[in-house]
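As you look at this complex, bear in mind that one protein chain is not there, while each of the others sits in place.
Should a chain be cited, it is by its letter among A and B, assigned in written order, with residues numbered from 1 in that chain.
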Amino acid sequence: MRNNFDEETDNVEKSHKNLISTYPMFQDVHVMIFIGFGFLMTFLKKYGLSAVSLNFLVSALSIQWSILLHGFLHPHCEDPKVEWGECPGSKPYIDINLVTLLSADFATAAVLISFGVVLGTTNPAQLSIMAFIELILFNVNEYIGRTHIKAVDAGDTIFVHMFGAYFGLAASRVLYNKKAAESEKAGASQLSDLFSMIGTVFLWMFWPSFNAGAAASGDAQMRAVINTYLSLCACVLTSFATSAMFSHTRKFSMEHIQNATLAGGVAVGATADMILTPVGALIIGSFAGVLSTWGYSKLTPFLSERWKLLDTCGVNNLHGMPSLLGGVLSIIMAAIATRKQYDQFNGDGSDSLHEIFFGLGEDSTRDGAWQAGMQAAAMGVTLAIAIGGGIITGFIMKFVGAFTANKDNRENRVGSKFALSYSDLYDDNGYFHVEEEEESA
Amino acid sequence: MRNNFDEETDNVEKSHKNLISTYPMFQDVHVMIFIGFGFLMTFLKKYGLSAVSLNFLVSALSIQWSILLHGFLHPHCEDPKVEWGECPGSKPYIDINLVTLLSADFATAAVLISFGVVLGTTNPAQLSIMAFIELILFNVNEYIGRTHIKAVDAGDTIFVHMFGAYFGLAASRVLYNKKAAESEKAGASQLSDLFSMIGTVFLWMFWPSFNAGAAASGDAQMRAVINTYLSLCACVLTSFATSAMFSHTRKFSMEHIQNATLAGGVAVGATADMILTPVGALIIGSFAGVLSTWGYSKLTPFLSERWKLLDTCGVNNLHGMPSLLGGVLSIIMAAIATRKQYDQFNGDGSDSLHEIFFGLGEDSTRDGAWQAGMQAAAMGVTLAIAIGGGIITGFIMKFVGAFTANKDNRENRVGSKFALSYSDLYDDNGYFHVEEEEESA
Partner (left out) sequence: MRNNFDEETDNVEKSHKNLISTYPMFQDVHVMIFIGFGFLMTFLKKYGLSAVSLNFLVSALSIQWSILLHGFLHPHCEDPKVEWGECPGSKPYIDINLVTLLSADFATAAVLISFGVVLGTTNPAQLSIMAFIELILFNVNEYIGRTHIKAVDAGDTIFVHMFGAYFGLAASRVLYNKKAAESEKAGASQLSDLFSMIGTVFLWMFWPSFNAGAAASGDAQMRAVINTYLSLCACVLTSFATSAMFSHTRKFSMEHIQNATLAGGVAVGATADMILTPVGALIIGSFAGVLSTWGYSKLTPFLSERWKLLDTCGVNNLHGMPSLLGGVLSIIMAAIATRKQYDQFNGDGSDSLHEIFFGLGEDSTRDGAWQAGMQAAAMGVTLAIAIGGGIITGFIMKFVGAFTANKDNRENRVGSKFALSYSDLYDDNGYFHVEEEEESA
């Protein structure tokens, strides 16, 4: 019987090396997915158990589905010489190694970003169907973007953050419900804000592992770690400063601290392994913090009122706009990249430029301008698939919701178009047994 | 004066290599012990401080005692050529290296599993004496099982989970008290459930490190990581599904989400480094989730009422039954193991079968059937020592409890046979200074 792990996994030396070099970063990313996203979303005062539990369920589902999808798109062969694609004379198989697990975590992040948009206004069945569809489109989009367009995106700013954010926002627009927009439960409490900070801080600390996890081993990976670290540090300062500035009483808002402080990680992602210089990384992070805090303060209320766009976690501010910023930065950095700059400190003769911009290495007529165009193309395709897919998925979720509404409350559900009864919105009681506080007195 | 660290620790190169290859996994396991177990047990609404603090105390005690016990059973010699056992012409000593610390954490896990059974119904003195006795029997049982019976158990399903669970359950049966069974404090609140999820998620994420930490370096360790990861993912899905199915209102129960989702890690432990294939791992995890959820829903109430068996954390469902399942799986996997299967992908000529089933390498007349028998024997011995030792320890704990009851409440303690007064059951106030909420208003 076929083992289904790849040759590397079954080789003593290679397995040992992979475990040493990749496992710690993989576990950092794993913590970001389950603790980071899970607890970041516990900020709603009555929805903490749902947030962390549904994050757990959706992630476990997404990881498995993503391993299958990735395997279907990138089948392996018995013959070790044929790395990808069709297998002449032998059955293709799905290989599973540490990079597979890491990739599954990245794909899951996109789903969780979309989940953040519709947090508290969707039921578990709707979330499962969303994860199912979104991952298909996510994998197709990433395949097009990386393999065909040859765009580079070490920290998945375009393929994860931009895709997840606009997919979720598009679906949320379709699912819009007035009652949800007016719910008094869609707020935080002092304790739920503190739980949420657990998520924030773990995301913030391990973000360098996220952006560097899939980078080319060596100097590129090291730059990804350091650029992300610097961008995030700068982002904290401008987020706090902007938060106080936007407040009449000059007080900090926890919503900004929990979220905008992370925008620097998103914005720097696509260019993290490039030669940004430390000053460049600091500037990117600083600007991302201002942009994101502005979004939470001014843009989200506007979008909710005028555009009927509910965004529970403010995903547009943390992932959406910073990813657009990051994507544009990747266009600029690609346009100005030169071999001289990338290889000046490489004493060992390695070709750092072509390792990062792998498309340039394949054809000597290609240059930075070509790569810049490819970055723009990948952004366009990503936005098109995300928004188009999100709208369609929103309608499917509406349909699914109508059939899977909580039985007890189906009578009182909010209009015929919506799955959740009014009392279930942003409330653990909808789908979880909650121990009443009165009983504990 | 003797340094007491082993030769490896005092050697520059070896120390460096050991730190790189073992330290990250050791720290993952360390987090499981202190954050994972500690916060998982904070689910009781009035016992959170006690749970995490007593977990801290009992673990720090167990680690030190375990290092000594392990050293007594496995003394080192000045002469580096004599690895284990008696030292001709020189004094034996206890060596301490990263593997020592990792082993101490594993042994501590067994104690914490037993602690989970009697959580809230025992005082610190009783827990300390329990840890003291349990670790002696744990080390003896593991020594018999691994060195003499030559059973294999990479993830310690048999030696840690099965031993800890049935030791604790046996002691709890002896300590049974009707008042504890009827206490209204033995429940959760929304906030305590959220704290508990911190423990759940850290245990779930780092379980691959637990099952792989002691596996043979290389492909066996990689398989242990991947099989455990897959089993846990599948287990989450079936736990959620079964939880909703067992509920009249189709709602999820936090108790199931906090615990049953982890059963896949227990069930796959003994066979994690074997060639289960990914599909095999997924099936094991799926079944473990159903079994564990069923236990929480149906079996625990039954055992409490009919068999007078209190099990505060439902250890029988999370560790007990899944470890029986895992033990049986190790019998089956050993029976069908062949050299051909294990070495097919080992391009480097290493002997993977004999690395995992080390007993087979010692004697060429032994085969899979022999190993299967040894697995069964180790399970039998483990159950016998755990249950017998647990019963005796329960009586000693009863005796100790009578002398160490909280002075202030000794008058009102529950019957002469029991240490804790009724008001101390499942209540931080028994042994911790608690700031009253009224003061905070």
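We take it that a contact is a pair of C-beta atoms (placed from the backbone, for glycine too) under 8 Å apart; a residue touches a chain by one contact, two chains touch by 3 or more.
Source: prediction; values computed, not measured.
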Check the options A:Trp65, A:Phe159, A:Phe206 or A:Tyr296 and report the residue that touches the missing chain. A:Phe206
Which of these touches the unseen chain: B:Ile113, B:Leu135, B:Leu191 or B:Leu230? B:Leu191
Out of A:Val12, A:Ala170 or A:Met254, which is the one that touches the chain we can't see? A:Met254
Hey, which of B:Leu40, B:Cys77 or B:Ile96 is the one touching the hidden chain? B:Ile96
If the hidden chain were put back, which residues of chain B would touch it? 1-5, 7, 9-13, 15-16, 18-20, 23-24, 27, 30-31, 34-35, 38-39, 42, 48-49, 52-53, 56-57, 60-61, 63-64, 94, 96-98, 101, 124, 191, 195, 198, 406-408, 428, 431-435, 437, 439-440
Residues of chain A in contact with the chain not shown: 20-21, 24-25, 28, 45-46, 184, 187-191, 193-194, 197-198, 201-202, 204-206, 209, 217-219, 221-223, 225-226, 229-230, 232-234, 236-237, 240, 247, 249-254, 257, 261, 275, 277-279, 282, 341, 344-348, 350, 352
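Heads up, the rule we're going with is that only the chains that are shown with their structure count from here on.
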Rotation in the CA alignment of chain A with chain B, degrees, nearest 5: 120
